[in-house]
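Note that one protein chain of the assembly has been removed; the remaining protein chains are unaltered in position.
A, B and C are the chain letters, set down in written order, and residue numbers restart from 1 in every chain.
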């Protein structure tokens, strides 16, 4: 184990995979300037600065992936993906199926998002759910340096297009990371961060820690919250979520992205379909507003899920006395 | 009233609004070729063919909207919006809030999508939920010629960016349309297409008719389904949906788009949050697969929600005997 | 405008083979257009543009890879695709090149080197540099190059410039082939760009460019051969504009009501097959009889192809979610 930041874990994973497999290449606006150690180790052919042209950078990655390379592209901030949508959604996500399985797209797209840097809504926009909605893609949004390393390595070895979103607020956060160059965290496997019996909190990225804090304070009030860190939003680890809700009977979904058609909606619908009979209370969502993320520090602070919001939702749930109709009927 | 197709209703609405307000302009690849009557009535300055350059066409509409015009742009097929994401999402959707309210964006974007034409996944991709997830936009997806007319007219008069999706399967379908040049269907108001007491079917676009068929057949089995046509997906008419579910106690959400983080997920989550106590059974989703829409006629047919799927979901729901945990607790 | 200096230097068999390919393409496309009335899904035909496909493909090797777009049948057939498997694909049957999932608009045939076809205008341009990069980095067959076909409309998309700039900057072995057929769906080229825009735009990127009579298969072959061998030797991209004409509508069925009759007549005069036939007849390489025989064989081939496609089963419902992931 080694202490490092999320940023360091990302580049350690990338360096290890580039070492292991010379088909792995890295491209991005400034990646060869900022990651000099990669350039030194692997040369300018495999670590490429690009023009400001996200559409062709992503498209090039798609074409290269289908042709035997394994590109990792750094798209900087998530809203810049708006220029890369055709390449990612229409090409990488669809052309395997459209071609009847003729191509594979081993391609990883990195992008940053989230509050904490006061950069405003054209740099900070949590778009993960929009990509979860698109066919053929996988979507990661880890919360710890170790997971960033292990998931990114798995993503690079995966033969499908994977998006990995880095929550800005986590970029410089520290944690223990295994030194193992084969340390892989499997895709589609959630992590239970805290075991509890009364309510399940499901989250990912920066707000996992907020849920853990809320859980600690709830424990003081005698409410034991289970905290699940999805890490991988697609494919979704339904098993872990459903097992927890079947145990606790209550679900609160937490994320910074807008709620409308977001991951929390998906989780709520999943549980309503598959674990309805376990529910003791309405599923609640604690999410960002259906609005543009603000730059102002003060607004950024109040706009994201807080310990108070989460606790409030849980306490409301636990207090609910209304009997569902299913009871009245029986 | 006048019988006309959805396509005719769209262009009648556009013509009436262009007549009424000379700030309304229309742009698109081929619109001036195909809608000769518009060119004749309003001239080539207001009805513009564009180069194949969706990014700048949408951006131009955004810039023009902020500067006093009221553009309507025809982007042809929904997947082509992938080139217009920056203009629509980062500019039209966000710049009002980012600027502290300095600008308005009265702008309508037309796009077609949906099965029925065997055009495959790069022409047929139901993207409405992705736009519902984005701040500052409004999203329409009507099912009848009258609604196309009335909603498009409202959209053109609205001071916000509105996307109107036309389900390909409806383009040539006929219906009665009011002649009134002030016939407006309000945004954010769902339509109840059939009244029922046992289950609520919520849908929009082409699958509304499928729900109505299913409801007819369910009635023969003694199950009275209420059918709600959302028409406007954002802002969502929560009141109508919740009132219906509070009455029926059961909800089945139906759409052709993928389920993951789709509108059905949002509706399920909404009801789980706000009408949980009314639910007699799990909320069910009948949606397209998390996969690329196929071109093959046969696959297209089996890939979309059918009367059988919908009836199956309802019958399963009605049959459910498992008591929710809330019952066991009390 | 580069006009062919070709007189008699070409070996007979090549010219005849090209004629046969062009006839096959035309016959296939007209067959599909005629099938519209029988409920076959609409298609974008390449009638009038056969010389572009055949001339460029003749300059390429088996080891080369090709990207194309919605108007791909000519490219596929010129590359040796089976008309039966193409028709099966258009009809959505399992024996199609993509198992029926693609339909006509985005047919790839990896076995023929025709890969990553996209019907998003400009999609092929976005991916082509990546294929060429993989080639350059040792992933393709040794010495191979990459060719991307696209239209004059695609040249209006920003991705055109992004791809050109990247190819130049990264010195990619990539041949850009713009089939300027004067039309961009329902809009004429002159309504969307200045005259000569495409070649001027390409030139602005500082690579070697050529404008060629796209209705003269020999001219196309000659220019493409030069470009291809230059790319093979220095791994730098090249750009060809092939001036041609879309003789039928954008997407069948299409009444072409919006098409200027004079312009159409002008281009029909310059029909690539007619011109090639005339040349070969004049030169005595072809007789009316051998031409008739050729056409008859092709007609039979298309009939057989249709029978093959009709006999091919529909895909199973399970295909809806097959191949979502690798």
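Observations
As a working rule, contacts are C-beta pairs under 8 Å (C-beta built on N, C-alpha and C of every residue); 3 or more make two chains touch, one makes a residue touch a chain.
The structure displayed is predicted, hence computed values, not measured ones.
Note on the chain not shown: across the whole complex it touches A, B, C.
Checked against the hidden chain, the listed residues A:8, A:67 or A:82 yield one contact partner: A:82. Within the whole complex, the absent chain has one touching residue among B:79, B:136 or B:305, and that is B:136. Within the complete assembly, A:33 is the residue of A:33, A:239 or A:308 that touches the hidden chain.
Although one chain is not drawn, the whole complex shows that of C:169, C:225, C:256 or C:321 it is C:169 that touches it. Across the entire complex, the residue among A:118, A:192, A:219 or A:243 in touch with the chain not shown is A:118. The chain not shown here is touched by just one of B:10, B:31, B:47 or B:65, and that residue is B:65. Counting the whole complex, the residues of chain A in touch with the unshown chain are 29-30, 33-34, 49-56, 79-80, 82-83, 117-120, 122-123, 289-292, 294-299, 302-303.
Seen across the whole complex, the unshown chain contacts chain C at 156-162, 165, 168-169, 191-194, 197, 200-201, 203-206.
Residues of chain B in contact with the chain left out of this view: 23, 25, 45, 48, 50-51, 53, 55-69, 71, 86-87, 90-91, 95-106, 135-136, 138, 159-160.
The working rule: only the chains that are shown with their structure count from here on.
Taking the mean of C-alpha positions as each chain's centre, the chain lying farthest from the centre of chain B is C. Centroids built from CA atoms put chain C at 37 Å from chain B. Averaging C-alpha coordinates per chain places the centre of chain A 42 Å away from that of chain C.
Put simply, the C-alpha centre of chain A and that of chain B have 28 angstrom between them.
Contact with two or more other chains is made by residues 100-102, 106, 118, 120, 122-123, 158, 324 of chain C. Those residues of chain A in touch with two or more other chains are numbered 55, 86, 90, 97-98, 135-136.
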